[in-house]
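As structure tokens, the structure follows; a few thoughts come after it.
The complex appears here without one of its protein chains, the remainder shown in place.
As written, the chains take the letters A and B, and residue 1 is the first residue of each chain.
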Amino acid sequence: MATTVIPFGPQHPVLPEPVHLTLKVEDEIVKEAVPALGYVHRGLEKLADIRDYHQMITVCERVCGICSMIHGTCYSQCIEEAMGVEVTDRAKMLRVIWSELHRMHSHLLWLGLFADAFGFESLFMQFWKVRERIMDINEATAGSRVIVSVNVIGGVRADLSPDQLRWILSELDVAEKEIKEMQDTIMNDYTVKTRTCGVGVLSYDQAYELGAAGPTLRGSGVASDMRMSGYGAYGELDLEPIIETSGDCWARSTVRFREVLQSIDLVRQAISKLPEGEIAVKVKGNPPAGKEVYARVEQPRGECVYYIKGNGTKHLDRLRIRTPTFANIPPLLAMLPECELADVPVIVLSIDPCISCTER
Amino acid sequence: MKGKVIEVTIDNIVGEVMNMKNDGQRFVTFSTYQEAEGKLGILYHFDKDLEDTHLRLVVDMDKPIPSVSGVFFGALLVENEIRDQWDVEFDGLVLDFNRTLYLDPEVTQVPLVSNVKIEPKK
Partner (left out) sequence: MLFTPTVVKNLLKKPATRKYPFEVREPFPNFRGELVIDIDSCIFCGMCVRKCPCQCITVDKQAGTWTCDLHECISCGYCRDHCPTKCLTMKDTHRKPLLEKTAWVEQGTPPKPKKKAAAKKEAAPAEAEKPAAKKAPKKKADKK
């Protein structure tokens, strides 16, 4: 029994972003894993001292490229709560529409990368082909493909006309048909099941105690979804958390696939319930001194926590962001021991590592 | 701020966190802020069935703070990040990176303590 130390380095073909794990391996079975972060630390929380609170929205949106709209929504909600600003119903519903489009394109990106992790490149290309339709919707309605930058404090700054709403619904119909063609492959194919069933198991109690978030938590059977608390316009929409009970990589992948179909349904509901009204409210003044606000939203990767402390001036005293991948790293360290070396890329990818969020 | 806020002191923090765990609360994260010159305020956030509970602890920055990573393993990353940002000591941390989690070993300036408010250039 020979013990070797293998670096699962910052550069790896399967990782979208750099993270380093030192694996102690005995004859191809992993015994221990130690993480090392810090490759993309930008110090964004400190930037709140220099940029005023209106300009900080652009910084918060760039914490993560894929979930950027939801970061902007959470920050705007916190500042609006601190200053007592009431956002119109139309703005809340528009924010929900763009947030759900973001959730769809993030999960489709992940499904493609997951198929690539065990070598199924054709399925990877198929998922990304469907994703291009969602990017076209983003570009035509909000102004940009990935970082849409459509939130302002007090509402949104782009509106959807009835023609655009009809076009969105027709594009989603085509996308849903294409996604359902791949459902059989990603859930039932023999190769996919051999590589993912029984790999990286996280039990219900472990997931609850280690503080996991998002599909990592819901894939182990815990029914916890921040959207059920009804922030924004989610209180008027009809949704149930999607759970699977086996706790392995297959369960997490199935949860994300079913969430794509759930998001299409939510966008259709939101478009049918869209109220009339203004899209933004004028905001004057500064966040009051000593006021603390705490808010949680549901990002594609899990729950994201924002804590803001106001100062009385136009700069914030403290802006604290905790992203879901930060909470999912201790469960990863609990999943890795007693697995084979060839399964490590699949397990690391199954928590959806967004390291630029983690180390903002 | 939504949720109940309970004030704790340095002596009963580990006991309170153990009570939270036995109650079935899920650990979320810590937030830190500058309370006064040389004093650090830490908020421990917990969640059960979408309801928030918070514990507030105010400490001096030069004394070691008891660590809760023995109770909740998930707290070790947050405590290492607080070490990086504020340069405080934690007593009993399960896996200590010694201020190198985000920062490079040769960085000596403490990020959130030196309060630099730069005016935007005219």
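Simple rule for what comes next: a contact is a pair of C-beta atoms (placed from the backbone, for glycine too) under 8 Å apart; a residue touches a chain by one contact, two chains touch by 3 or more.
Keep in mind that what you see is a predicted model, and the values were worked out from it rather than measured.
In the complete complex, the hidden chain is touched by one of A:S149, A:S224 or A:S253, namely A:S149. Per the touch definition above, the residue from A:V14, A:A36, A:M182 or A:V201 contacting the chain not shown is A:M182.
Only one residue from A:V5, A:V34, A:A140 or A:C197 touches the chain missing from this view: A:A140. In the complete assembly, the contact with the undisplayed chain comes from A:V59, out of A:L23, A:L37 or A:V59. Mapped onto subunit A, contacts with the missing chain fall at residues 51, 54-55, 58-59, 122-123, 126, 129, 136, 139-144, 149, 157-158, 181-182, 184-185, 188-190.
Here, only the chains that are shown with their structure count from here on.
Centroid to centroid, with C-alpha atoms defining each point, subunit A and subunit B lie 24 Å apart.
Against subunit B, the residues of subunit A that register as touching in their complex are 34, 37-38, 41, 43, 45-46, 49-50, 208-211, 224, 226, 228-229, 292-294, 296, 303, 305, 307, 309, 315, 317-318, 320, 322, 326-327, 329-331, 334, 359.
On subunit B, the positions that touch subunit A within their shared complex are 1-3, 21, 26-29, 31-34, 43, 45, 47, 50, 52, 54, 72-74, 76-78, 95, 100-104, 111-112, 115-118, 120.
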